[in-house]
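And now, chain A:
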Amino acid sequence: RADLLDDIMKAKKIRIATDLAIPPSGMIDSNLQPTGSDVETAQLLAKDWGLELEFVQTTGATRIPNVQTGKADIIISTLSVTPDRAKVIDFTKPYAALQSVVGGLKSLPVKDWPDLKGKTIAVSRGTTQDQVLSNMKDRDLQIARYDDDATMVTAAVTGQADFIATSATIVNQIGVKNPARPFEPKVLIQTFDLAVGLRKNEPRLMEKLNAWIETNLKNGKLNAIYKKFHGSELPQEMRG
Partner candidate 1 sequence: MHIEFDFPAVLERWPSFLGGAVLTLELAFIATLFGGILGAIGAIGRRSRNRSVANICTIYVEAIRNTPLLVQIFLVYFGLASIGLKFSAFSVAALALVINVGAYTTEIMRAGFDAIPQGQIEAAEGLALSRLQIYWHVILLPAMEKVYPSLTSQFVLLMLASSVTSQISAEELTAVANYIQSDTYRAFETYILVALAYVVLSLIMRAGFWGLGMLIFPRQRRLGTPL
Partner candidate 2 sequence: MPEIAAINQKANQAGIGPATAPASPVVMLKDVHKSFGSLKVLDGVSFEVGRGEVTVIIGRSGSGKSTALRCIDRFERINSGEILVCGHRVDDPGLDLRALRQDVGIVFQSYNLFPHLTIEQNIILAPCAVKRVPKPAAKELARRVLAQVGLEDKLHAYPEQLSGGQQQRAAIARSLAMQPKVMLFDEVTSALDPELTGEVLKVIERLAADGMTMVMVTHEMGFARGIADQIVFMHRGRVHEAGPPEMLASPRTPELSQFVGAGL
């Protein structure tokens, strides 16, 4: 069977699955151009490899089937690595990391996990935040799962949720949208590695992607992209 890397190079085009509805990683700007950290990462990759870039629009649920069935070549769409997922697709080395926090209303006196006992925390369904919090059985948390970040944020803005588990960037955004309900990061959950996803058994493509990631982490380009959209640096050990 054909090798995916050869196919890509022959076609001079790479098809990257990205969800454009998960800011700040994938979104559109006011000129309707795709933008976000994942989008710029993808653009950087295509440029470096001298390929034409095609975004395959996906929703959260169809990112994986898109590469499994060959409708897209790779996924750059805030995929965090878990062992279960690694059974289905292959992950490269991490190209970025996401700091997840539990954010809450500024006015609420919450400092650490025990204060969250019995509280309802909003998450985006199926994200790694969701998985991690769901597994914290002993902490006695109530979890409300929304289909995507936007709905979750809307819940926070309108008052349906007082706590949300997501990236710190998004937590800070809420106060901008509704000054009456400013949110702040309360408790750090974990830092998740984000990796590029590709279908199983493509060692040559995997190798080339890993090399590219290593180079660009070292030269600071990936860090710059990350900082531009998330407001913070990548973790030190990742930057090498």
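Quick note on the criterion: contacts are C-beta pairs under 8 Å (C-beta built on N, C-alpha and C of every residue); 3 or more make two chains touch, one makes a residue touch a chain; residues count from 1.
As a selection rule, all candidates are chains of the complex that A comes from, given by their letters.
In this text, all values refer to a predicted model and were calculated from it rather than measured experimentally.
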Just give the number of the candidate touching chain A here, out of 1 or 2, all from the same complex.
-> 1
Taking the complex as given, what residues does chain A use to touch candidate 1?
-> 60-62, 64-65, 68-70, 82, 84-85, 87-89, 122, 125-127, 130-131, 144-147, 151, 154-155, 158-160, 199-201
